[in-house]
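Before I ask anything, let me first share the structure, which is written out below as structure tokens.
Missing here is one protein chain; the remaining ones are kept as they sit in the complex.
Letters A, B and C name the chains as they come in the text, with residue numbers starting at 1 for each one.
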Amino acid sequence: MTTIKDSVHDYIELEPTAEALLDTEPMQRLRYVRQLSTVQFVYPSANHTRFEHSLGVYHLASEAVDRLSIDDDLAHRLRAAALVHDVGHGPFGHQTEAAIERHLGRHHDEIGWLLEETELGDVLEEYGLDPDAVAATVDGRGPLGELVAGTLDVDRMDYLVRDAHHTGVPYGTIDHARLLYALEIVDGELALADGNVATAESALIARTLMNATVYRHHVSRIAGSMLDRASERLLSDGVVDPERFARLTDSELLATLEEYEPTAGFADRIRNRDLYKRAVWARREEVPEECRGLEYDRTRNLEREIAEIADVDSEHVVLDSPGEPSSPESRARIVVDGEPRRLEDRSSLVSGLDACAREIWRLGVYAPEDALEPVREAAATVLEIED
Amino acid sequence: MTTIKDSVHDYIELEPTAEALLDTEPMQRLRYVRQLSTVQFVYPSANHTRFEHSLGVYHLASEAVDRLSIDDDLAHRLRAAALVHDVGHGPFGHQTEAAIERHLGRHHDEIGWLLEETELGDVLEEYGLDPDAVAATVDGRGPLGELVAGTLDVDRMDYLVRDAHHTGVPYGTIDHARLLYALEIVDGELALADGNVATAESALIARTLMNATVYRHHVSRIAGSMLDRASERLLSDGVVDPERFARLTDSELLATLEEYEPTAGFADRIRNRDLYKRAVWARREEVPEECRGLEYDRTRNLEREIAEIADVDSEHVVLDSPGEPSSPESRARIVVDGEPRRLEDRSSLVSGLDACAREIWRLGVYAPEDALEPVREAAATVLEIED
Amino acid sequence: MTTIKDSVHDYIELEPTAEALLDTEPMQRLRYVRQLSTVQFVYPSANHTRFEHSLGVYHLASEAVDRLSIDDDLAHRLRAAALVHDVGHGPFGHQTEAAIERHLGRHHDEIGWLLEETELGDVLEEYGLDPDAVAATVDGRGPLGELVAGTLDVDRMDYLVRDAHHTGVPYGTIDHARLLYALEIVDGELALADGNVATAESALIARTLMNATVYRHHVSRIAGSMLDRASERLLSDGVVDPERFARLTDSELLATLEEYEPTAGFADRIRNRDLYKRAVWARREEVPEECRGLEYDRTRNLEREIAEIADVDSEHVVLDSPGEPSSPESRARIVVDGEPRRLEDRSSLVSGLDACAREIWRLGVYAPEDALEPVREAAATVLEIED
Partner (left out) sequence: MTTIKDSVHDYIELEPTAEALLDTEPMQRLRYVRQLSTVQFVYPSANHTRFEHSLGVYHLASEAVDRLSIDDDLAHRLRAAALVHDVGHGPFGHQTEAAIERHLGRHHDEIGWLLEETELGDVLEEYGLDPDAVAATVDGRGPLGELVAGTLDVDRMDYLVRDAHHTGVPYGTIDHARLLYALEIVDGELALADGNVATAESALIARTLMNATVYRHHVSRIAGSMLDRASERLLSDGVVDPERFARLTDSELLATLEEYEPTAGFADRIRNRDLYKRAVWARREEVPEECRGLEYDRTRNLEREIAEIADVDSEHVVLDSPGEPSSPESRARIVVDGEPRRLEDRSSLVSGLDACAREIWRLGVYAPEDALEPVREAAATVLEIED
């Protein structure tokens, strides 16, 4: 077995399949995609990549299948799926996800096409794995697919701890070893063993606090919204083919944006952290329900409307209205008195955490510093934001 | 300045007053009182002492007074109070607290008598400090006494992080530096600066999760209840004077219990972790309201009644019914839109965490392994525990 | 499998034999023997015990035997030996080792008598282990006994990392996982695989730096020398039987010293860290060869001679002249170009580290603060110390 040293899990042992998968271009590309995309503009040490995260998820999957005594073939598939689970991510990960979905109609968890079009599929077959089954697992489907993408998946166990290590924000430091120890298979599905309500809650809490301080930090959101705006332009104008877009690295996207005049300004501002500022930053209760989680076309129309009223260039208004928060972890199964239950049915914390998530929700309207005042006023009018 | 190396805060700088205080017997005694008393029977690496914790609290108090630009005299007093804040703890800290209160009528935060009777008071005076003012501060009274004992005190900031470091349970690892940075004085009282609801919640969450996994672990509670029972006997029988009792170290208490025949068995069982087991471990809703948070006399009577029905020695029944959980942190002040508010009024999490605390509440009845069955039945009858 | 949470290795899995061994009195006693005895007087957070260290050594032994694919029976024995390897330590570990050897003629690694006289031997037999074979393994003899006590043993791998974690001094933080990965059996003996000279050196470096900053710190040595002096008196005067002495806990020894008038002063000074100071602290080259590593009787005679000349009580002079430093790690076997070699034959660092060890060697003469001057002068004369 080859071993790789990781700053989070120390030594990670790689089976031959894993080594071969790592040597493919789609996996190597993940060295150039930051795990937390624009969060580095807030937490400058958050430069870890989806490559090292993938190794971590592989490691936890290996530990899990050993503990759960899963049969060799399924274990082999689960480990491989864990390793490649992020190859579908575009540049800057979640920050270009929406643009890619609009133009490709594909979520990053749907990686069947990548397995087909790249050497990844060949390598899987060479090592006796069915690419379709692996792709299904990455998408959370098929036997124990939930171990890779589900309410108790090893993806989350790795990223919380890794993001904490690299941002320096301790809230993500969950007891991932305990989560692994507590995993059981009940009626063919994953569940946490009896006595682990607090264990399950801790993961949900960790994500809630990391959302509040890291993942949803306004600086990261502003940079992300600017990226989305610029990416959309690139794709709509046909400058880059969507499939190629989806396989760019972070830097390649920035370079591509810089080379196209209509998006060069955004790219330059993002690269140099010369970001738009918040003209509006409104709480959930201040925003009319129809303005929460806006469709893209509607967003663009509103931006134009605001720009017109404010009398600024329409590129100078970026509207960012996220959907309602969700917490898949609250549906995690947990054994209580011998019966598997949903966490949300057994924990008094879940509703509090849901409320928390709603509390940190914000609608943002971003603009260059010198346009803040008119944009603020126009946006308040257009979006009917209450004071 | 002298510096001391600490495993949690790295180097701690000591002013001359602190050095002189550390050289007194009451402070040196804290080297022999474990911070987490009986928790080491569950988490074997939890052997840190109230001595190192006191240094940590002193360190955080020093940082806080610097940041808050508190005037020299008050800062001097606050630092001294932080350093000596735990001298009033008896052997095994909280586990003998109730027994000491019953016999001395004094809580561990009331240290006036100690300052008077030991060299501590003299040292304080020698360095220009008023022992009464220091004692008041330790008790949370007087100007900014809440920094040492209050809803945002440095005591909690240290112990959560330190207990996490030594148990290996990560939940206590709060961002204490951020709490310190966020401290402000508003209308003469401490508050967290605007934008810190999540910071405040994180401390409350940390304690809730540490309660569930560490502080209220049943093995620690059983050992603690056995200690309380044996200590009471020692004091009631007049074997040790209460004032002397309160100043024993952990080991001295065990030795004293071992030398007195009626308590020797308890001591031996505790020392060798040959503890009673749980005959009853009932949730809040299974226990009649009048059986929650029982007075000591009532507890003893119920124990005797249970023993009689179960036909076992009355020493073989230990009833442990804690009071209702409380969360002082939920009353922490936090600035929101320029106004200081109570955390509980601004956070949707507080009620969830309160519910959590109620959920992990348990009434325990403990007995030797061979008496579990009869004690369980008798206790169910006597305490009217529902199934 | 039962698991225990450890602050250094996270979860440790215990086989039934280990659980049964832990439940014995000799193992539970280790909860009350600090791993670093008097080091806590310098590094106040160094309160970890030989109990948690024993769990750590058991854990590393388990990992090692798995990796080395050692057969079940031998693996079982090695794990058990790793767990009990420290039961032979007296109170304050190494600090009373010399006194115990003088009076019992036994080193702490010889635990045959303990296995015979306590329940430990019975438990071993009950689980199919031969106590004599286990005792031999603890002493580094028999098949792979060197894994428990040798130049590449798991004892050292645990204590360096654990002592670093608890003192806060980072030098001990070796890459113990790499050491484990590199272990091989060559001709029936342990060796590090090819390419691991730096790995082996790092362990030697770590111990050298920990010696300089932690293990040989003068404050710890003074407390230790005072303990040795007092312990000798206790044993010579027949106050405690040597076998009982060897099984006291740290606190029990202090209490015993306090109860015997001739040693009460020492005990009180140690407990309250009111230690003697250095009247002499001489480098190796300043000390005549015959004064290095003195026999006990000779030490006592010199102390009396110094006291007489200085005109102070002979209890007020403590002479501490350690033997020549040794570094077993330098004889560790390491594969180079396919052949096992001694580290010292392959590493240019070993001689430098040996020189380092000689450089930090010191002869100390300790005395109460008010007797320092006369003792210094008298000692210089008696010991012929050069300036």
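The definition used in the following text is that a contact is a pair of C-beta atoms (placed from the backbone, for glycine too) under 8 Å apart; a residue touches a chain by one contact, two chains touch by 3 or more.
Everything numeric in this text was worked out from a predicted model, so none of it was measured.
Residue C:S351 is the one among C:T3, C:S236, C:S314 or C:S351 that touches the chain missing from this view.
The residue touching the chain not shown here, chosen from A:N47, A:S326 or A:T381, is A:N47.
From the options C:I205, C:A230, C:L257 or C:I385, the residue with contact to the unseen chain in the full assembly is C:I205. Interface residues of subunit B facing the missing partner chain: 3, 10-11, 177-178, 181.
For subunit A, the residues in touch with the chain missing from this view are 4-8, 10, 23, 25, 28, 31-32, 34, 40, 43-49, 51-52, 55, 165-169, 249-252, 255, 271-274. In the full complex, subunit C touches the omitted chain through residues 169-171, 173-175, 197-198, 201-202, 205, 209, 212-213, 347-353, 355-356, 358-360.
Operating definition for what follows: only the chains that are shown with their structure count from here on.
For this pair, subunit B with subunit C, the centres built from the Cα atoms lie 34 Å apart.
Residues of subunit B in contact with two or more other chains: 169.
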